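Pasting in a structure now, in structure tokens, and then I'll have a few things to ask.
A protein chain is absent from this complex, but the other protein chains hold their places.
For clarity, chains are labelled A and B in written order, and residue numbers in each chain start from 1.
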Amino acid sequence: MGYRYGWGRGRGRGMGWETAQNFPQLPPPVGVRYAAAVDTNAGLDSIISIRAGRAPFVAFIDISGNKVVNVAVHPNPAATAPGGAGVMLGQWLISSGVRVFFASRIGPNIGMVLNQAGVRVEIVPPGTRIRDILARLGIIA
Amino acid sequence: MIIAVGGGKGGTGKTVIAVNLAVYLANRNHKVALVDLDVDNPCTYTLLKADLRIVSHVYSFKPKIIEDKCSLCGKCVENCPLHALVLIPGKKLLFIETLCEGCGNCIIVCPQQAIVEGRSLLGKIMAGEYNNLKLVVGELKPGERKSDEVIDATLNYALKVFNNYDYIILDIPPGTGRGVYQAFKPADLIVAVTEPTMLGLHDLIKLSKLIYSMKKKWIAVINKYGLPGGIYSKLKAFLEDKGVKYLLVPYDLNLVKAYMNGKTVIMEYPETESSKAIINLGEKIEKGEF
Partner (left out) sequence: MTLELVVASGKGGTGKTFISSNLAFYLNSKGTKAIAVDADVEAPDLALALGGIKEIKWEEKFYGKIVTIDYSRCIGCGSCVAVCRFNALNMENGKPVIDEDLCEGFGACALVCPVKAISFIDIERGYIYRGTTPVGLDVFTGDLHVGEKNSGLLVYNLKTMAREAAYREGFDIIVVDSAAGIGCPVISSISGADLLIIVVEPSKQSLKGALRLMDIADQLNTEAYVIVNKYDLNVNFYETIRREFGERIIGKISYNDIVVEAYARMTPLLKLYPDSKPTLEMIDAFNKILEEMRIR
């Protein structure tokens, strides 16, 4: 049962609304994929944003055997969504194979969606660095 | 004649004026229906000790996913403008009811026709009587968000059933948004009930913007007139500047007493100042002065 990345080819009919076509497709995870809603694009030193659905960036970290295999920080297309940003982001995380999501808070909608998809949410203080969270949780050495 | 009794600010006395006006007109042997559109918290019937019976339920459209037919293609997710659908790839489709506004795009685009019309309960419409006054009350189910749809349904029901009545009095909810706009639409006359306070005036000014954009005829009722500490000259100046006729309903402890005891002031204290003022309003309406 593989993951499908992105969906629908082509742009549809140019819906005026932000839709899934705007999300970057990520390569499949190597090991376990973590994600974090961050304010900065600084790899593992990116800091957790006070926002979740509308965080300016989302960091994806693939970890295999206690080692960071890959870090990719993308601008978050849901950041400018007029509404439903949390769910949009949730959909991107699910389709990207994320297993654990770090954020400083999440709304009930994205919470329910991630829960149903089996994505674990870890609430962490805003301003913390990804590197420190991973170390504290014993995920990396 | 359809008369909408609104105000912008909550607590100015819309319901008291609407109910008493309706009772006055009904007592004068006109055919009158009173429609409670304050669906978040309807109170008209508390002043009339009317027994209510449910005449209709109000449903909201929502999509229903037939899981057996769903191929998990995600086309519906792509076309949902509010992101109320989420695909767990290979597994299932999630529907987030609280985000759905019922546009129906998902039904249109599903290649498997796996999404059909479903519905959820939003509220109810109730009816009752007080002597010869007919009462229609709309009520939103607590926890539901779509007050506007319950307002629409209640209004449509009342206009259909009582369309040959002499007077239909609409008790409008506070605010200036879509629900109030929809409720104002069929009105021949808007009675804006305000109070002589800064907040009352401020909200009345905003409400007047809505009224003018809809090109409706309106008059103002300054309720609680004489409230100590209130503002008067600014309020009158605003109304006179706009050329809006206004009536004064004096601040009257008897009115408060009647309200707290679930009675109409014109029946309970017919000689008190506020009753006389409301009766005066009723007479002017009967004479077609507005």
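Convention: contacts are C-beta pairs under 8 Å (C-beta built on N, C-alpha and C of every residue); 3 or more make two chains touch, one makes a residue touch a chain.
The structure presented is a predicted model; accordingly, all values stated were derived computationally and were not measured.
Novice: Of the residues B:Leu210, B:Leu248 or B:Ala277, which one touches the chain left out of the display?
Specialist: Considering the complete complex, B:Leu210 is the one touching the chain left out.
Novice: Return the single residue from B:Val55, B:Leu189 or B:Ile231 that touches the missing chain.
Specialist: In the full complex, the listed residue that touches the missing chain is B:Ile231.
Novice: Which of these touches the unseen chain: B:Met1, B:Val55, B:Leu199 or B:Ile279?
Specialist: Missing-chain contact among the listed residues: B:Leu199.
Novice: Considering the whole complex, which of B:Val109, B:Leu155 or B:Val221 touches the chain not shown?
Specialist: Among B:Val109, B:Leu155 or B:Val221, only B:Val109 touches the chain that is not shown.
Novice: In the whole complex, what residues of chain B lie against the chain that is missing from view?
Specialist: 8-12, 15, 38-41, 43, 46, 61, 79, 81-82, 101-105, 108-109, 140, 142-148, 173-181, 197-199, 202-203, 206-207, 209-210, 213-214, 227-231, 256, 259-260, 262
Novice: Name every residue on chain A in touch with the hidden partner chain.
Specialist: Answer for chain A: residues 13-17, 50-51, 54, 82-83, 104-105, 107-108, 125-126 touch the chain left out.
Here is the rule we go by: only the chains that are shown with their structure count from here on.
Novice: Okay, in this complex, where on chain A does chain B touch?
Specialist: Against chain B, the touching part of chain A is residues 1-4, 7-8, 12, 15-17, 19-21, 81, 83-85, 87-88, 90-91, 94-95, 109, 112-113, 116-117.
Novice: Contact residues on chain B for chain A in the complex?
Specialist: 73-75, 77-84, 86-92, 94, 96, 98-99
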